[in-house]
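Only one protein chain is missing from this complex, and each of the others stays in its spot.
Here the chain labels run A and B in written order, and each chain numbers its own residues starting at 1.
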Amino acid sequence: MEPQLMEPLPGQPPPAVPVAPSARAVFRETSAAGRTVEVPLAQLSVELGHFYPEDFHDGAGALAAHFRRIAPWAEHSSLGALVGAAGRPTRVSTCLLVDDYSEPDTLPPPGVVLPELIAAAGAHGLVIDYIARESACVENGRVPLARLVEKALIPDPPYGTNGSRPPVHETGWLCNGSRSVSTAEVPAMGGRTPWHPPAENAARRHSVFLDAELWTEEPGPEGRLWSCSFLAAVWQLLRLGLLRARGETVVNPVPVDLTDLPDGWADFPAIGRMTPRAAPFCAYRTFSALGTTYLPVEHAVRVILGQVGIDPAALASTVRRAAEEGLTVPAEPADRLTYLFLSR
Amino acid sequence: MPASTRPAPARARAGPAPAENLDVLVGEVRTTLLQNSHQVGADTVARLLDLDPGRRVLRATRPFTYAVSPDERVGVHCPLPTGSGTRADGVGTVLARASVTGGIILQASARARLVRAAGERRLPWSHYLTNPGTIEVGARCGAPDLTAGFLRDSARSSPAAGPAREYLDLGAVVNRLLNQVQRMPYIDRVTMLRARRTRLRFAVTWRSPDSGELAESPDIELVVHDETSRTVRLRLPASISDPAEAVVACEDLALHDWLLTTVANLMENSRIGVDPAAEVVARIRPAVDHLLHLWMPGARVAEDLGWMWTALERRPGFSRQWTSLRGQIQNQLLLAVLEKPAAAPTHGNLVFQDGVEGISHRA
């Protein structure tokens, strides 16, 4: 013991200040610097629909009717205007989402669903480049995407939010303003606060207040059932190429061999590429053709997107690369979304 | 498009001269001891700071191990304190991060850059998210007013200040982050040394390039308010423009100030000269084992901010005080060895001799 005690103490004080050196040393540790990868980008991502299990129980006729109605809107000539490209856009990819998440047991297997979809779309001149399964928005096989996006939420602060209270992550809801009842605990015999109406932040005189449920608790390993709105927000972010996990891309489409489809959806890739020479899955802007029943869902999507903190490097790279092509892309993700809502 | 539906913003009307440019970086750093019975390894540190599955912990090993969490982003919309009492509201986001130095010192800092809002209306939230770490200030008050308010506001903790107003509270953001790390499963929460959390608030402004001769002369003003609270006011030439470096410099300052405060406190409470040196040494042992080697002022500070430490070494002389504390510790260690022979005279003496030999050989 004693000998050690006599040793000089660790770290003799260095010369108080680095003497102004004329030679400059460059020292770098790679683990000390962050980085964000770029992803391939199309100009527009067109969503041809969002399909539930029941859509496949109504026979091929129902699917065909859907594609027939949207076909005129998905023509390249009309899409060019959406991108702001003079004439025709050069890079458009199409995709659709199959819901294998909310009622996984009732969805027919890929071997039934895929040929039906492709045939119905093809009958109206539509090509499906990518097919994704909704459960991949929860977890794409490597990254828990839903949790990642939830973690990136920066709730829209009502006036009076000064950092002293943690944001309301725990509750599983997200709104665009302040709720009518304060949920703060009131002590015994403490005064109650009177009711006040909910209010939208930055409202124009009158509020359109929206409170979206992100998830509910569920027994099981994940412990959560994510809401359709939240997963749709993840889906839009994937299509916009704005998600990164530790700086790496989370979009890795896998070519699908139609002659050798898996028996279950769990074995289907998160995002399957159906056409070999498709434009990239991610794009500067998205266009979605949906039934009006999706209107409230997409309203929630926009409320959620307006509160997701995006990797600044990823955001900047889309703007810069679009500019290099002579296109403008809005700074805010929600402004990059276009919809077509179809009546029944 | 929405702009067309609302009346022209107020500031377009005739009124006081358009407000001048605003750019103030404000922040707060809190420093404490990681609650573990010994210093933790680099991998554990990385897990402690892995607060966001979407982003990376950054780590360095030279000149000491250091790791920092990804930035947490916190939305705020609240009044900002001003020196004059003028009302000033801000909307935007604060960035906060936690870091561990030497596997043992835990820091958290929060920061935001105050800039002038383009109009008086609050914009949709997504607008503020495109520029994280920025708070847009609606009022016309200037940088000196905001700086004065922010730095003075640290006195708010005195009970005389009355009911808390809901001013921007960077301290709360930082404290929450410290708490979050301290309750992680990877540490045992056995306290090796009682140490207080110190807090350092900082405000940084840049001189406009046309302020003549002054433009190039930086200055720093460090105020020690009480045992745990400090403020730093930095005025930088426009040429040193990277706010990230200023934040690192303030974190580095806070770390060394904490080391000084903690070790000085420990020495003061170790009953030097009252109790036998061996007992004193047992009390100061954790500092010897885990803290002394971490003293490297300015090691992480960017070259163009090196003058900061030069100035602080001149006055108040951080390293002078540190050297004197080390001297005191060394004396106690020496005394402990000298007093030891009472228990086992010959043996103890021999070992002592060996020790001296050992050192002179190496020197």
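Definition applied: a contact is a pair of C-beta atoms (placed from the backbone, for glycine too) under 8 Å apart; a residue touches a chain by one contact, two chains touch by 3 or more.
Please note the rule applied: contacts and distances are computed from a predicted model.
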Protein name (UniProt record) of the chain left out of view, among "Acyl carrier protein", "Phenolic acid decarboxylase subunit D", "DNA-binding protein" or "Inner membrane ABC transporter permease protein YejB": "DNA-binding protein"
Chain not shown, its touching partners among those shown: A, B
Options B:Arg56, B:Arg73, B:Arg97 or B:Arg176, residue touching the unrepresented chain: B:Arg176
Contact residue for the chain not shown (choose from B:Asp188, B:Glu221 or B:Glu279): B:Asp188
Identified contact with the non-displayed chain, of A:Arg35, A:Arg142 or A:Arg165: A:Arg165
Sole contact to the chain not displayed, among B:Arg140, B:Arg196 or B:Arg235: B:Arg196
In chain A, positions touching the absent partner: 163-165, 170, 184-190
Contact set of chain B toward the excluded chain (per top definition): 32-33, 35, 157, 159-164, 169, 171-172, 175-176, 178-179, 182-183, 185, 188-191, 194-197, 269, 271
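Everything below uses one rule, namely that only the chains that are shown with their structure count from here on.
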Cα-centroid distance, chain A relative to chain B, in whole angstrom: 35
Contacting residues of chain A [partner chain B, same complex]: 2-11, 13-14, 16-18, 20, 24, 27, 29, 31-34, 143-144, 147-148, 151-152, 154-167, 176, 201-202, 204, 243-247, 305-312, 315, 331-335
Residues on chain B engaged by chain A in the complex (per definition of touch): 2, 5-6, 52-56, 58-62, 70, 73-79, 89, 91, 93-94, 110, 121-127, 129-130, 132, 166-170, 172-173, 176, 288, 292-299, 303, 306, 309-310, 313, 319, 322-323, 326, 329-330, 333-334, 336-337, 340, 348, 351-352, 354-356, 358-359
